[in-house]
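One structure is given below, encoded as structure tokens.
What follows is part of the complex, with its chains left where they were.
Should a chain be cited, it is by its letter among A, B and C, assigned in written order, with residues numbered from 1 in that chain.
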Amino acid sequence: MSGNTFGKLFTVTTFGESHGPALGAIVDGCPPGLPLTEADLQRDLDRRRPGTSRHTTQRREPDRVKILSGVFEGVTTGTAIGLLIENTDQRSKDYGNIKDQFRPAHADYSYHHKYGVRDYRGGGRSSARETAMRVAAGAIAKQYLASQGIAVRGYMSQLGPIEIDFQSWEAVGENAFFCPDPERVAELEAYMDQLRRDQDSVGAKITVVAEGVPPGLGEPVFDRLDAELAHGLMSINAVKGVEIGDGFASVAQRGSEHRDEMTPEGFLSNHAGGVLGGISSGQAIVAHLALKPTSSITTPGRSIDVHGNPVEVITKGRHDPCVGIRATPIAEAMMALTLMDHLLRHRAQNADVSVATPVLR
Amino acid sequence: MSGNTFGKLFTVTTFGESHGPALGAIVDGCPPGLPLTEADLQRDLDRRRPGTSRHTTQRREPDRVKILSGVFEGVTTGTAIGLLIENTDQRSKDYGNIKDQFRPAHADYSYHHKYGVRDYRGGGRSSARETAMRVAAGAIAKQYLASQGIAVRGYMSQLGPIEIDFQSWEAVGENAFFCPDPERVAELEAYMDQLRRDQDSVGAKITVVAEGVPPGLGEPVFDRLDAELAHGLMSINAVKGVEIGDGFASVAQRGSEHRDEMTPEGFLSNHAGGVLGGISSGQAIVAHLALKPTSSITTPGRSIDVHGNPVEVITKGRHDPCVGIRATPIAEAMMALTLMDHLLRHRAQNADVSVATPVLR
Amino acid sequence: MSGNTFGKLFTVTTFGESHGPALGAIVDGCPPGLPLTEADLQRDLDRRRPGTSRHTTQRREPDRVKILSGVFEGVTTGTAIGLLIENTDQRSKDYGNIKDQFRPAHADYSYHHKYGVRDYRGGGRSSARETAMRVAAGAIAKQYLASQGIAVRGYMSQLGPIEIDFQSWEAVGENAFFCPDPERVAELEAYMDQLRRDQDSVGAKITVVAEGVPPGLGEPVFDRLDAELAHGLMSINAVKGVEIGDGFASVAQRGSEHRDEMTPEGFLSNHAGGVLGGISSGQAIVAHLALKPTSSITTPGRSIDVHGNPVEVITKGRHDPCVGIRATPIAEAMMALTLMDHLLRHRAQNADVSVATPVLR
């Protein structure tokens, strides 16, 4: 209820501050009998890990995850899975001035009003560091989904002003940007290099796609699959917008253009992004998310302190100039967690259902 | 769990099909002592009601709501509030052909795969008719929020290709489009008249704004206020995208531009849309939503039947050529329900908190 | 969250006051395709209905239930099922003195402190009248459970000082007490006649049994099947104690006596009441519940009014001298709802599980 849990049947509850001793999660509801090792989780954690290129924060966290329960002799037992990542790169530093000041566009000011107290070291609970546990938990969901023929993958579709067309999944894995077009990577690198010289940051757009999803996932009327995806994706730090399928482009479309016609050979288009009436249609689920530019820049900004006095704030430290660059594995995790939860929810109520109607793709 | 409930502390559970005997809702968790009458709910229901202009469906439903419990001697008692709207305009008609066919871009196909059976009359549970109960429940939330100085209002910010700038709240109430600029209304009417002649439909964009929200609402990390708003707004029929504040425009922004600086006199901008780190900042909460063009058009479309055979479908009946026109009260309701829920959630945990720091707007 | 919902996957949300216009419920999560009519619900409602013998309250409510949604062409559709019972026997009477006084051992005093306001007519929300909706919802659960070979039945095992041994299920249906021994009915009638003459009330003990439950239902560690049964049964008005299997008799037992040994032919005893480690074992689930004597008696009692002044209270009206007499269908309903919920919860996570080990009974 205090927001540290995601999902209803396949649930993930997390804890941990950026500068505390550890991050952790409890994954509950995982079906028993699923082969699972720490290496399965580490793969995605390594994709999210900071410090792997010059374009992300130079903070170095190995993000080594341990499975503390719920797995026995290499398979899940159906009981709660405890996960732990110890924080190692906690530089001792002087937080004296940050303690009583609010960094503009950070959570400092809103957390202060909410709780009265806060762990001001590196953002505490509001730090994007918590997303490490999302990725670890998401990897468990991905593992089960894969066993059902469902693949969840994402890529960067825009960096600042640079729009990127999808070329191939292979390309995505071969650069630090999750860029799906190998010919655009040099342009992205040049842009980022200039950005750092400008001491500024920039936003990004990420696209996530789930293929192989059976028709029928999602619950009318409030827990439609698209509504739950929007919830999960918007809960990622810095996300300011979510689209399913054509999203905001639908506003200017006509019905005769938007509707995805069907033939026995399949759907003729996928403007809907794989969701009809809030329920998966069997087509690929497609979502886009907008990430704002991080506010942790060294250009001074106007703000106030806890007493209401004006101050000038410079956010030093090791920050990502574009948080979107490392966001792809996080977005994949949130989509995987949402689909996993809905797979179980659908199964609970509708396990007996079988129809003769063919599944279109 | 099957998706008919919204909220965690202030909860709304609804039932009802478009062509069944009635729609209903149970609103749970309302604070006691709130003055409430059926007329308070009817006001918003009348704003959403079909058949009030030539630009919406000509189906005529009075949508007369009854309060069956939870209110005694004019005030809420704190117990569950039962609401009921009887359906009256259920034309008997021949559903023979629609029964076994899937209308393109409707929920027919996905519901069929989910449940095996479905109430095919007018969309059944997937009909936008269910949103009447959202509006009724939202009116209760608005009533309480108003008592706390919080106002939730919306307007149409784009109709098809026509973008509309906000001019005044007064204008919004004076036309059938919830258009905030009186000088654009004639243009909208002309567009809609042409659309009907084209036998087509179109999308729309709605903007919802909450003013007077105290800082501190929203729960890290998964139930951020923006994530929950995205959930609620995306759960409305036909919505394909949700933005908070600058939304997708943030992608191309720089951090030095996006961050909302603070001075003792207040925030200098509101790119964030009133949410920092997932927690309300005290500024106006601003959300935009994209509604797709309805698929219920009389232009024939290709589809299949339950046996997988190709069919041609024409959707007759009385449909809205732009579902966005009546969506403003629904969007307001979902934002009000979300804020109401978070007000109670915040209060539960943080009732003891008080800070000396001034609230900026 | 405000307590008007029971269950997590198969959920029942109710509303209604004893003297309001109607009672209602929304049953969510019911599997689609289940044959269901109003008559299926009415059967159990008639078993609970007041005024059927001289030993229960003479208030006459037909308790005629309507299904408003979620059932189409005779089968459930998987969407929310709306239920409604209109109140008809609301005698207008003078509540002048009851309004500001607290009847001893009633909810008046605690509700007053909780909410500040309350519907004082006949107990309002705290009246046992709300249990009608539990019975209606429970009948849906029973219908599905029956399709899976599970039967839930109850009987009166003690009335005041009179303990009753189980003789047959046939006997239970043939008297107004749900007494399983036909030879004890005359004794019960004589006891009740004397009780009325004494203007007093008395407690009762009810036993509920579920047969045919598969092994595996219940969730470690907090939502054990016995814990959830205790929750459901203790939530019934007037219940003060719940036992599973041998219950409090286990305190004085030794392990060598209590443990239910197993052979290939089955369990040798059922001290556990069908639950091992919180999970159903395949044996009959057996629960007992203690109901207190109703406090609505005409013998004057000492109390206070809302100002703290001493008053003498006499509870007039039409009340059950032993609320336990009509409690059997309610207890069955709560056990059925609990099992139904756990059947779906188990299925969600463990649908893939199959073991070769035989099921013992």
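We take it that a contact is a pair of C-beta atoms (placed from the backbone, for glycine too) under 8 Å apart; a residue touches a chain by one contact, two chains touch by 3 or more.
Here the structure is a predicted model, which means the values were calculated and not measured.
Depicted are 3 of the identical subunits; the complete assembly encoded in this structure file consists of 4 such copies.
Operating definition for what follows: only the chains that are shown with their structure count from here on.
If you sketch which chains touch which, every chain touches every other chain without exception. The most central chain, judged by C-alpha centres against the centre of all protein C-alpha atoms, is B.
Distance between chain centres (mean CA atoms), chain B to chain C: 38 Å. Put simply, the C-alpha centre of chain A and that of chain C have 45 angstrom between them.
Annotation for chain A: residues 1, 9, 220, 345, 348-350, 353 touch two or more other chains. Within the complex formed with chain B, the residues of chain C that make contact are 1-5, 8-9, 11, 13-17, 20-24, 26, 28-29, 32-33, 66, 68-70, 72-73, 75, 77-82, 84, 114-119, 124-125.
Across the complex, chain A meets chain C through its residues 1, 9, 29-33, 78-79, 220, 344-345, 347-353. Residues 1-6, 8-9, 14, 102, 104-116, 125-126, 130, 158, 160-161, 198, 200-205, 214-224, 226-235, 237, 239-248, 250-264, 268, 271-273, 275-282, 290-297, 299, 301-304, 306-310, 345-346, 348-350, 353-360 of chain B are the ones that touch chain A when the two sit in their complex.
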